[in-house]
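The structure appears below as structure tokens.
Shown here: the complex without one of its protein chains, the others still in place.
On to chain A.
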């Protein structure tokens, strides 16, 4: 994030600013430098003292029992899961917890298994639980109100009732959202632009994105689709077998498109959807970016790796004693539009140059 932003602002500004910020220190002359060195040395000693006195027993205790539990909606060995888990571990390392033991639990898409592993996890009494995506958060949140939970991906946690408000979660749960409701419209618009002949579109919803029977993205999805003269359909599916008829139906009707909402189900069955849509030539927009790389036509969504990395910082802060109730829930700031030209060609979809110009990343 930092490196990217520095690209946006331009290296010259950044460096210039930094040089300015350091200028006064240098201007203070060699004497100031000398003081600073001396001070640093002394501080190192002073800082080391309490650590040496009190640090190691605590560290030993942490070794013995303190650990972080992580629930992942992937099968063990899943490449995406590995990448994200690695990002999480790296994030912990980067945020002052270099030796933190992480108990990674791989639930897959199975809700029962998720509940089981969540129970185990809570029973192990970790210091912090990290939950990736809503299903995992749901599985854990109901089990404990004491162990701090940091989540990534639970869209609109206020409405889900996990937090009181975004700025002051107020309980043991805080984290980072990945998607926002208006994206429902964004996906439709993107699909319409890629396939101007689009007349009907189906939003593939699943349980984890539903709140009280209503899909989070349905409202903006319907609004935008209607505005664009497209017939919107929201389909809630719960098992992989149900995908095929929907895609096939779309293909049969013609001029149809598919929008794959985020969620545990989509994570688990994305590859299958990609295969179906490709073979049946149904243009699809994925909320999860990796499926654009795996053969999906397009994706528009945040980079979860970056978000997981930032969530690790929250875990680190909670481990250092901060209260999750006061750590605000953070929303994503950046969404990437990825277009897979190869998939487009194989589907016979011609991507306009205007759309290509919008793309942040292009897969060829």
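Criterion: a residue touches a chain if its C-beta (ideal position, glycine included) is under 8 Å from a C-beta of that chain, and two chains touch if they have at least 3 such contacts; residues count from 1.
Please note the rule applied: contacts and distances are computed from a predicted model.
S.K.: Please identify the absent chain by the protein name in its UniProt record; candidates are "High-affinity zinc uptake system membrane protein ZnuB", "ABC transporter ATP-binding protein", "3-ketoacyl-CoA thiolase @ Acetyl-CoA acetyltransferase" or "histidine kinase".
M.R.: When "High-affinity zinc uptake system membrane protein ZnuB", "ABC transporter ATP-binding protein", "3-ketoacyl-CoA thiolase @ Acetyl-CoA acetyltransferase" or "histidine kinase" are compared with UniProt, the left-out chain turns out to be "histidine kinase".
S.K.: Out of A:268, A:312, A:329 or A:363, which touches the unshown chain?
M.R.: The single option touching the absent chain is A:329.
S.K.: On chain A, where is the contact patch with the chain that was removed from view?
M.R.: 2, 4-6, 8-10, 13-14, 17-18, 20-25, 27-28, 31-32, 35-36, 38-40, 43, 165-168, 180, 182-183, 185-186, 188-189, 220, 224, 227, 326-331, 333-335, 354, 357-358, 360
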